[in-house]
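A single protein chain has been omitted; all remaining protein chains appear in their positions.
Chain lettering (A, B and C) follows the sequence in which the chains are written, and residue indices restart at 1 in each chain.
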């Protein structure tokens, strides 16, 4: 499943005609199945914690999304393959019907994996019909929802990678997902630098009717005032985080938010998720199995609490999402590694000869970066109408914003304005962080 | 998997030579796999509640038992297929090593089902070698442990049926286990009668070194005094239990033990497990799917609390295990239906022409019968030595005794002295009950 | 509150006339208040765990019992002081009305302690009227219920002592209940011996209409067969239990029932409740504050699980309740110390010159002795009718029988047939144990 070329191109500019979405639709659907190809049937069934869904549930749910929001309303004569799926694969759309309880997704042996693939192909065929011959009066809505469904499936591609990693990591046998992942080229350590931004009134977010796709939670574009600040040129690395551990970072309550300290003690946290120490060497579980940590790769699988504690220990802080977006929008060398690279693990900064080394790099890709901002609506935010309005807006409490995508995000899915969010306790995403600070006068 | 003939004969008298156990061993192993043959791969993985184990875990655990207690100590040169299995498939033998946590059996996708079958066949082959050429100095121990391992696997055959039923029943799709179960012949309702016993000093239990196999918890034979009592001629039926429901049995606290009342309200019990009402008709989930209840079949999937409440409502009581055993030992027509019948569901009493209709029947088979006795050791009880001592003795608190086997018990596994036990809250076993009362003067 | 004379005599033989219960009623009521006299107002309010009730709740509940079962039905013109008390102080009588939830008794600041004493005295006065001038047609019922209410209040006297100890022990200040407890006279260690019993058919329990009071759960008298056995001449002592601890008794799963092992690990048990080690010395919290343990006193505040594990470690077992009762009924020197002694702590055996030292002593008093018997009804058991039937019968699952009373039991309350019961996990009662074994041939 590894390759050097982009997995698939999704149009960056938003086409208006349903027909234009046919090929992207097929591409996305194929990649999802490609991601699952190394799995054993048994792996598809497991729910290793409430937040994780069985891979076969992901396969079915993204299919349900197309069926529910496109086929049922717009494909004349469409007959669902199985009426029960509407209940089973509704994730959280309360206004659509009573969703099957999330923590019980892992007790469903049926439909089988084969039946779910059958469901996928049944819906694929119907989607082919709909996109090829859309009813004219709904053409625009169909194009918009096809686009949304494709981005939705991309999100679940990343969730699949995260969840598969969590599932396999719980198993004392610690099986590798596959032995055929790409090996990253050798890296050279890069010292962390600081880059100053003047601040002032900046624009954040995107307009609802822009040419490029964006989620409702990135909208609308609006102004924010930023005090002058500085941003680190790269994320915090494993080596730096080991230093934090060795200096007692997990044992000093003065460094931690109260909720984080309580949770860390309760759960016995002493290092990032998936880490263990043998002698003086730290190892971690990766999708290719147990490996020694790469000192120069960004630290990953830390919660917001750990990122925040590290920043306090370092005498710095996390950037706000506005600071981060402002920097990312104005940086040329922002790309790191995505799902397309086929590493499925964050890797150290690669400095290309054409980069301005003084400026922040690796903003997109490798690790999602925790920001210091709680996930709340932008001024003027309007959720999508109908059940689709439950897509983003209803999660705007209790979560922190992460930015930039990671090694499991499709490259065509991410952009500087993209707002991801997780509870501050979450660690199973590919989440790291970067430091910021007030400008030095 | 249904047949009219016994599934397999296990020698009723205990042979002393390992060689004699080779064929029974093969028979038992084959039946276990036969029971799983209708399953989809996905079904093998599910743990629908903490008390349920994934079918593939059962397949591996019974294999681990032979490996741990026979192959490793006695087969020269035996090399385990996978060292990790010792931890993964140890059920609860704390003195043997740290068992993998029971509630997490359902997060193990690996080893796969295919690998577990490979493990089984690997162990089967080694067992063939050991039983065919046992080292002379351990011959007696090997024969004893082979016998124990076979009975242990029979227990897990019943657990497999119980657990598969629970797993499939959780699924909103309510799939049938198989459509190829035997259909029971038509039954004729039989009125419940009472049969009197004089009581006095009776013998209960069996001697440790008897000719027939028995578990340590059935030993030793000892005397008990029984006051005169009467025992119902058959178990309570579905129809009788519906009457209890309709008379408000689930809503009157005066009928219930305190723990039972609290649990029933907390869990919202209004009928036996797997039952639901449609209009005035009660249906229940069976291994052949949803069916209307058979009014004349014994009520099944009730907890001790429900059995006890019914008895109080009826003005009677449950028999003690000593009363039950005394009656069962002295009754000619005690057999009902077992796993071998292939119904996998309790059925109504069949009255054969040669039966004495006045005497209690159907004591063995169809449903395990809750007794009024807590599960405690007999006077003089000695647990097996070493880790095997954890087999029965350590569960002698918090549980009630059930007697007689059920429609999922192999016929060759049960006997009147057999003591099964479950917590009073358990409902997923094939558990029913029979009434008793003090003798009328 | 300490004294050498019995706290109060309750008639051993059951009088038939309500008038005869007037003085015993007043005596019992006075002792309850005497027990509370060392408390601060704040102590009356605390519920230190779900099983503990605030002392002021006990004071009110026993009063409610007299009001509910005597004054309201039988005292013409009786007007309750406060209608809300019927809900607040109903302990668990579901058939009487919806009881206030037990775990929330500790959030009730009102009625205040003063109001509850007012309630007591209001009811005392009315009870004086009723017992002095009982309506003739209910005379017998009134006498029976007065007797029951008095025994009920005696039970709560012991619960008060247990609960006060638990409440004060949670407080890091570890306040003494009072400094005015009686100091026990010096004791001389007595070696433990064994006394043989022949067994055979024995009588257990008492007839419902006997001359002496007994609870319904002690009835009816019936026969049991006992195999020959031996009983230890005294309970296990602190010194013996320290030996068990030092030999790793809390760390060897082979000694423990499965439920007990899991609980002990979960709760971090390493010694009896209220114990702590300083250097090599064990201390424990008592109602006079922290004290070094007395090596010769019976071990106390152990669960059934710990008692059972000790017995297994010692190669012996606990007696059944029938064995215990048979021994206690036929032993002349059975008395130890009760509430009346004013020690409120078990003390070592005192050997009087007129004792037969070979026979079991100290069966009554000092510590409740865990038996190996689950708490179940006797053959022919009939609960009291009406709401009073909830008194004992509905707790007959999930509990083990203890026998003999303790240092917090009024001497006039206990008898050899008395059946107390607690869940096997309970430790806050004054619970110890004595060993038994099969007879040696």
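Rule of thumb we're sticking to: a contact is a pair of C-beta atoms (placed from the backbone, for glycine too) under 8 Å apart; a residue touches a chain by one contact, two chains touch by 3 or more.
This is a predicted model, so every value here is computed, not measured.
Participant: Considering the complete complex, which visible chains touch the unshown chain?
Facilitator: A, C
Participant: Looking beyond the chains shown, say which of A:17, A:176, A:192 or A:374 touches the absent one.
Facilitator: A:374
Participant: Going by the contact rule already stated, which one of C:76, C:110 or C:188 would touch the omitted chain in the full complex?
Facilitator: Here the residue in touch with the unshown chain is C:110.
Participant: Hey, which of A:26, A:104 or A:222 is the one touching the hidden chain?
Facilitator: With A:26, A:104 or A:222 as choices, the missing chain is touched by A:222.
Participant: Which of C:43, C:153, C:227 or C:294 touches the chain that is not shown?
Facilitator: C:43
Participant: By the contact definition given up top, give the residues of subunit C that touch the hidden chain.
Facilitator: Listed in rising order, the touching residues are 40-48, 56, 84, 87-88, 100, 104, 106-113, 167-168, 170-173, 175.
Participant: Mind pulling the subunit A residues that touch the left-out chain?
Facilitator: 92, 94-95, 201, 222-225, 227, 229, 253-254, 256-261, 304-305, 308, 317, 320, 372-374, 376-377, 379-380, 389-390, 394-398, 400, 424, 438
Quick note on the criterion: only the chains that are shown with their structure count from here on.
Participant: Would you mind checking which chain's C-alpha centre is most distant from the centre of subunit B?
Facilitator: When every chain centre is compared against subunit B, the largest gap points to A.
Participant: Per the centroid of Cα atoms for each chain, what is the distance between subunit B and subunit C, given in Å?
Facilitator: Here subunit B and subunit C have centroids separated by 38 Å.
Participant: Using mean CA coordinates as chain centres, what's the subunit A-subunit C distance in Å?
Facilitator: Comparing mean C-alpha positions, subunit C is 61 Å from subunit A.
Participant: In subunit A, which residues are in touch with two or more of the other chains?
Facilitator: Within subunit A, no residue touches at least two other chains.
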